[in-house]
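Here is the structure we will look at, set down as structure tokens.
All protein chains but one are shown at their positions in the complex.
The chains carry the letters A and B, assigned in the order they are written, with residues numbered from 1 in each.
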Amino acid sequence: MLDYALRRLVMTFFVVVLIMTFLALLIQLVPGDPVRLVLGAKAPEELVQSVRHDMYLDKPVPAQVYYFFANALHGDLGVDFQSQRSVTSLIWTALPHTAILALASLALAGLLGVPLGVYAATHPGGWLDRVTAVATISLITMPAYVAGLLLLLVFSVHWSIMPATGTGNLSNPADYLKHLALPAIALAVTWIGYLARLVRTSMLEVLNERYIMAARSQGIRDRLVVYKYALRNAVIPTIAVVGVGLGTLLGGAIFVEVIFARAGLGMLIYNSIQTRNFPIVRGGVLVVALLFVAVNLLTDFVYHMVDPRIRVVS
Amino acid sequence: MAVAARDGKAAAVRAPAAGGALTRLGRLIREVARRPAGLFGLIVICLLLVVVVAAPLVAPYSPYAQDIVHRLQGPSLHHLFGTDELGRDLLSRVIFGARIALGVAIPAVLIAMFVGLLTGLISGYLGGGTDQVAIVGMDAIQAFPAVILALALLAVLGPSLRNVVIVIGVALAPGYARVVRAMTRAAKQNQYVEAELSLGASTTRIAVHHLLPNIAAPLFILIAMDIPSAIAIEAGLAFLGLGVPPPSPSWGALLADGFSYVLISPWAIIAASAALMLTTLGFAMLGETLRDVLDPKLSGTRRRRKKR
Partner (left out) sequence: MSDPLLTVAGLEVVYHTDAGTLPALSDVCFEVREGQIVGVVGESGCGKSTLGAALLRLLSPNGEIVGGRVMFAGRDLASLSSGELRKVRGRGIATVFQDPLTSLNPTFTVGQQMIDAERAHGQGRESKDVLRRRAIDALTRVGIPDAARRIRNHPHEFSGGMRQRIMIAIALLHEPSLLIADEATSALDVTLEAQILKLLKEINASHGTAILLISHNLGVIAEVCERVVVMYAGRAVEEGDVYAIFDRPLHPYTRALLAAVPSPQHRGTTLAAIPGRVPSLLALPPGCKYADRCAHAVAVCFAREPASLARGGLRVRCFLYDDSLPAADKPRADWAKAPGRA
């Protein structure tokens, strides 16, 4: 385990270095002058020069990479082209809203997807199993923005029972939750279907295991066998997937935040792409990637902790 | 026993020597069409292909023809899906949108496959340092959610059909590289291969005779599964204004237009959503059926324990 963890950490370190180098160099890919692009052709030359200097664009490429690393290590991701505000503080304000959104939809997916999968697995061939089989694959293939737009259309526009836009204020939890509901559902839709399927498949496999038969042969109640003995073994493989899934979730968050005008990280990245505000794009994308890498690492370790077999073998 | 029978069938589909490629493809399609999900997928994809090829014949109007007087209308006999904010016929736009969906998704997935095949073969075959570097590279690409990576790249490269295709291809390539790498490593450890290598067989021979027949099935499945992802990413990028530039009728662009006028008319969103969902569902069902048919071991749901 220790050996494995160490190897995994070293690999992750290299991955992060590669990601940051790539992002540092990203601005070099911009056709033309990135600063001019933002400030417009009529901006005074002195202003352009000072922004170039602030962004180290007047330095050679290796130096640019170095400064990006050095500053990022101090938590400095540069400044907004236009407002001159620190990118880090902009991200810091937006991040909680995205984190809450992601966690809420993950919780929703677990709360709905897992029982659905268990039910389907314990009643194979039943009508609900058939219905969920078709429903889950439809849910899985539904992109978050389609789900978001349809929810918006039905609940906010047609029935007008849910707020269409805005984040709400965290100091007013009821209002915040009301604003959170539709975006969280939109983001969870894929995951409800995906989890239901995963759990159904692995549950069916586990229910066929000899130790389930053995537990039954000992007279242990069926409910205990299914929910304690089988479910834990069935959920273990899904843990590994949830880590990867969080990436898709963060990707989907950008759409959902744009559709419902939530002031999250996705919205921030989207707005800065519109205004070609590259430092914010770069910082936002870096934070998303780092989050994803961290979550993956975490789930990987949790996975190894939960399954005692792997704990010893590796 | 049922398992053995299914395995036998699957092996027959996979066997490289069983008749020509066309007969094998025919048998595969028959096998897929025998299952409801597979039949559904095949029908949807065939319809889609017809629409793509014959778009000018099928579409009632030009997708660009504006009719400001009749803008933002609901479905009628003249406009089955209604019209958009410029009075363009939504049905025609959806039909031509299929060209963009497949025109981006298929080349993008092919790029992903070729890049992945090459990287996977090299890193799996050489192993050692090259392999480690390749893994870090793949991990780095996959550390970004595909949409975010595509977004970041397009933000700097600027949106264009070519850039969208390349960017989606890059985002999807690691999936192929991983599969190919794993299969290459497995093949290298295979005793037949070891024996052949010791007899002086060429690397090309090994690749053609041992690797490709084994890689074909999983790659085929992956392609079928990735096309809907690519379509969804393309439409998503277009929705955010970073896809194929307007006035192209990308389904994502239709959604964006519909979103702008959501309070006035829902029809653009409904039409484009329906097209997107039907297409992705069709490809996903085909992909799943292919997986069941080609590689029963991969599908846990159908596995049945052998009795004693």
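Following the convention adopted for this analysis, a contact is a pair of C-beta atoms (placed from the backbone, for glycine too) under 8 Å apart; a residue touches a chain by one contact, two chains touch by 3 or more.
Predicted model only: the values in this text are computed from it and were never measured.
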### Task
Out of A:25, A:131, A:213 or A:298, point to the residue that touches the absent chain in the complete complex.
A:213
### Summary
Given A:7, A:130 or A:221, the correct residue touching the omitted chain is A:221
#### Entry: Absent chain, residues of chain A that touch it
124, 207-211, 213-222, 224, 228-229, 232-233, 236, 306-309, 312
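Rule of thumb we're sticking to: only the chains that are shown with their structure count from here on.
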### Query
In whole angstrom, how far does the Cα centroid of chain A sit from the Cα centroid of chain B?
22
#### Entry: For the chain B and chain A complex, residues of the former touching the latter
37, 135-137, 139-140, 142-149, 151-153, 155-158, 228, 232, 235-236, 239-242, 252, 255, 258-259, 262-263, 266, 269-270, 273, 276-277, 280-281, 283-285, 288, 300-301, 303, 305
### Task
State the interface residues of chain A toward chain B in the complex, per the touch definition above.
11-12, 14-15, 18-19, 22-23, 26-27, 29-31, 34, 137-138, 140-143, 145-146, 149-150, 152-153, 157-158, 200-202, 204-205, 208, 247-252, 254-255, 258-259, 269-270, 273-274, 276, 278, 281-282, 285, 288-289, 292-293, 296
